[in-house]
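Every protein chain except one is present and positioned as in the full complex.
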Amino acid sequence: MSANGALLHVHDLRVTIGESQILGGVSFQVREGGITGLLGRNGVGKTTTLRGILGLVPRTGKVTLAGEELTALPVHSIVQRGVGYVPEDRDVFGGLTVEENLRLAERADSEHRYALIYELFPELRERAAQRAGTLSGGQQQMVALARALLNASNRILLIDEPTKGLSPLMVKRVADALQRAAQIATILLVEQNLAVARHLASDVVVLDQGSVVFAGDVAALVDDPALARRYLGLSAAGSGH
Amino acid sequence: MSTIVLLLVTGLGLGALYFLVAAGLSLIWGLMRVLNFAHGAFFTVAAYAGFFAATALPASPWLQWFVGLLAGILAGGVFAVLTEIILIRPLYRRPVGQVLVTVGLALATLALVEGAFGSDPRQVTLPDWMNATTTLLGAAIPNTRFVVLLLAGLVLAGLLFFLQRTRYGLIVRAGVENRSMVSALGIDVERAFTLVFAIGGMAAGLAGVLGATYYGTIDPSRGTTMLISAFIVVVIGGLGSITGSALAAAIVGLLQQFLNFYAAAGVGDFAVVILLAGVLLLRPGGLLGGPAT
Partner (left out) sequence: MSPRFATFAIAALGLLAAGLPFIGLTVPGLFEGPLNSPGTLNLLGLCFVFGALALTYDIVFGFTGLLSFGHALYFAVGVYVTAIALVRWHWSLPQALALTALVALVLPLALGAVCLRVRDIPFAMVTLAFAEAASILVLQNPYGLTGGEEGLALGSGVLPAGLIGVANTAHLYWIATGVLAATGAIGWWAVHSPPGRVWQAIRENERRVAVLGLNPYAYKLASFVLSGFLAAVAGVAYLLLQGGANPQITTANFTLVLLVMVVLGGVGTLWGAVIGGIVYEYLDFRLLEFSNGSGLQDLPAVLRVPLSEPLFILGVLFIVLVLFLPGGLGGLLRHVPRRLPRPSG
């Protein structure tokens, strides 16, 4: 554990894909416990930051989890160290059943997590034998979240736009699930819905054009219309409540 | 009638050989997106390994045949695993490079086998029962056809069991869909790569020995013919689909046998190519594959 209580350190993360630089040296920390929001306009590199932490894209820089450096490890080893991932487009295995999707994510200590998952998302038990590709978007999101929660050794969950494209009712359920999840793991959350982010996150990190432009308390950002407009775009301002 | 039955069983037997080669190709392609041109080399090396293992042993013909079978499976598996570890793995970030090394390996292996053992076919000795025929619905069918069909059927059942009922099978099926998400769940997908190469190599090795049983001879170039037929089977059946490969292998084997017999020699081989073109144009994903991406 590092001295200042931060769980995840990202230092000078750079990602270049082809000719274009997506991230130009991103540095921030995620405090242990609770939800840290990763915000910014479309296309500023939020998803790439998460993928860079996991090593799903070639990157340079340094990523440490509780003082242990992850950067040189292959993706699966990083995940095994306790980094869970819920990708932007859910990426459920459409040809596999719901049950098989969950079974893939199982670890030795997953048994007791099933109770939590089925409590949050009873549909997953009912639809265990259904192919995940035939589920609705909201149900697929449940599968994706459940996969990350099944691994009890996960210390931090990287969750990418879990409410994207969902109905208001489903947004509420996902938000509730995230709150429950935050009690058992730290969450780094990419969220476009500012109301949800304001509701869930305590700290925020704001990206603009591939680097961090703001890091601190969520209220300081969202409740200042000028700042919010500058970093998150016009549409964000005023939608905070 | 008896001719039809004979052609039917013989065509299915040929299809069984195609399936054994195609199954591995299909899994390797599905999981790793590697078009493995060396798969025919696995077949050839296994055929010769089986031949020499069997003849080196002073034993009864049945035991010899059995030892040859095991030696072929082993040789195919070992060759495939070495190929994956030494040649494919360093090129994970260069997909075209992976195809190219398998092309080089295919050419080099063929040349080496030809140089070492000559390009003429060699006669294999089989147990007497396999040289005999069994009468089925009036048709005298060589017993080797049944052996080939039986073993290919067992492999099909075993592969389906592996894919549907085991954890590694689950990983392979998930990896065929989305490899990077499998590793993002904390699973070392590269171990599954070695595994599918081992399985594919063993199946091709089995096909190498069974090919010798089916034809009664071995020669260096049959692996290439098998490879091309297996490519056609894999594409028709749908890349990555084992059941699709089995179905397409049967269709291709039957089509070849019937047309080569009733039309003229070579017409069957020709028709298979036309079938491939037709399937690709009408259903680019193959019979049991999803839409091509």
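Odds and ends about this structure:
Letters A and B mark the chains as written, and numbering starts fresh at 1 in each.
Methods note: a residue touches a chain if its C-beta (ideal position, glycine included) is under 8 Å from a C-beta of that chain, and two chains touch if they have at least 3 such contacts.
As the structure is a computational prediction, the values presented were derived from the model and not from experiment.
One chain is not displayed; in the complete assembly it touches the shown chains B.
Touching the missing chain, out of B:Val5, B:Val67, B:Leu112 or B:Leu160, is residue B:Leu112. Check B:Val67, B:Leu91, B:Leu149 or B:Ala198 against the missing chain and you find that the one touching it is B:Leu91. Considering the full assembly, B:Val101 is the residue among B:Leu14, B:Ile28, B:Ala47 or B:Val101 that touches the omitted chain.
Remark: the omitted chain is touched by one listed residue; of B:Leu126, B:Leu239 or B:Leu288 this is B:Leu239.
Residues of chain B that touch the chain left out of view are 29, 35, 37, 87, 90-91, 94, 96-97, 99-101, 103-112, 114-116, 224, 228, 231-232, 235, 239, 265-266, 269-270, 273-274, 276-277, 280-281, 284, 292.
Here, only the chains that are shown with their structure count from here on.
Spacing of chain A relative to chain B, judged by their CA centroids, is 44 angstrom. Remark: chain A residues 54, 56, 74-77, 79-80, 85, 87, 91, 93-96, 100, 103-105, 107, 147, 151 touch chain B in the complex. Here chain B touches chain A in the complex through residues 167, 170-171, 173-174, 177-178, 180-190, going by the rule given at the top.
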